[in-house]
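Here is the structure we will look at.
The complex is shown incomplete by one protein chain, all other protein chains being positioned as in the whole.
Take a look at chain A:
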Amino acid sequence: MSDRVFPPAAWITAFLGIARRETLRFVNQRGRFLAALVRPLVWLFIFAAGFRAVLGLSITPPYQTYVLYEVYVTPGLCAMIQLFNGMQSSLSMVYDRETGAMRTLLVSPFPRWFLLASKLVAGVVVSIIQVYTFLAIAWFWDVQPPVWGYLAVLPALILSGLMLGAMGLFLSSAIRQLENFAGVMNFVIFPMFFASSALYPLWRMRESSTLLHDICAVNPFTHAVELIRFALYGQVNWLSLAVVLGCLAGFFGAAVFMYDPAKGLWARKRGGA
């Protein structure tokens, strides 16, 4: 290699290499794909079917008419797939760090922000494949947004996937041991999912508790859900877009800081990777 910085082709090579590895790992772990798909389908087929009679929904934007509960809950389940995928990436980062496999990545001469961003983007690609597979199955369950909605939702899925993946990256830098990951499930994933607009509209929350409504309203996951929901019908929820972009910048910045050899936790703890 020359003494100059890498040429553009080398950056692309590095990104594709990281993406290929993530894809290979995903393909090798067929159970992971199945689990990622079964989880939202169970919610759609069983939970939503049971609750459609209990939860009445008035007309709520972006819907212009009454919709089935299954239709309402689908964007939330898309975001749930991405949330779990982000946490799965985080889990694999912690695992890689414990086994030492992450050292291979971190001793690469490319800057760490680029390595982390590549890993993040690769994870998002995997999550989007999962979401579209889910949406294809949901279509047979009468969840049929406009055809162009499937294309319009792609940018929203990219952004929400990046935000949730960046959050996973940040968490992986803060979690010291694999055993601590159960805590993430209890204190991050479940509260984020349930305290959001994924399963019920926010106005319903306000009827029960104003405080709970306010918590749901500031939850970044709510905005990921709403961004997807509006995009599926060709609309943009500008507030959600701003929140998702802001949280993406915040989480990714925090992750880069934490993985920095001179700054974050790694600089202070023995063992490192």
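Rule of thumb we're sticking to: a contact is a pair of C-beta atoms (placed from the backbone, for glycine too) under 8 Å apart; a residue touches a chain by one contact, two chains touch by 3 or more; residues count from 1.
By our rule, contacts and distances are computed from a predicted model.
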UniProt protein name for the omitted subunit, picking from "NAD-reducing hydrogenase moiety large subunit", "Molybdopterin-dependent oxidoreductase", "ATP-binding cassette domain-containing protein" or "Aspartyl/glutamyl-tRNA(Asn/Gln) amidotransferase subunit B"? "ATP-binding cassette domain-containing protein"
So which of A:50, A:155 or A:261 would be touching the chain we can't see? A:261
In the complete assembly, which of A:11, A:45, A:132 or A:257 touches the absent chain? A:11
Which residue, A:73, A:105, A:198 or A:254, contacts the hidden chain when the whole complex is considered? A:105
Need a quick check: the contact residues on chain A for the chain that isn't drawn. 1, 3, 5-7, 9-11, 13-14, 16-18, 20-21, 24-25, 28-29, 99-101, 103-111, 115, 261-262, 266-270, 272-273
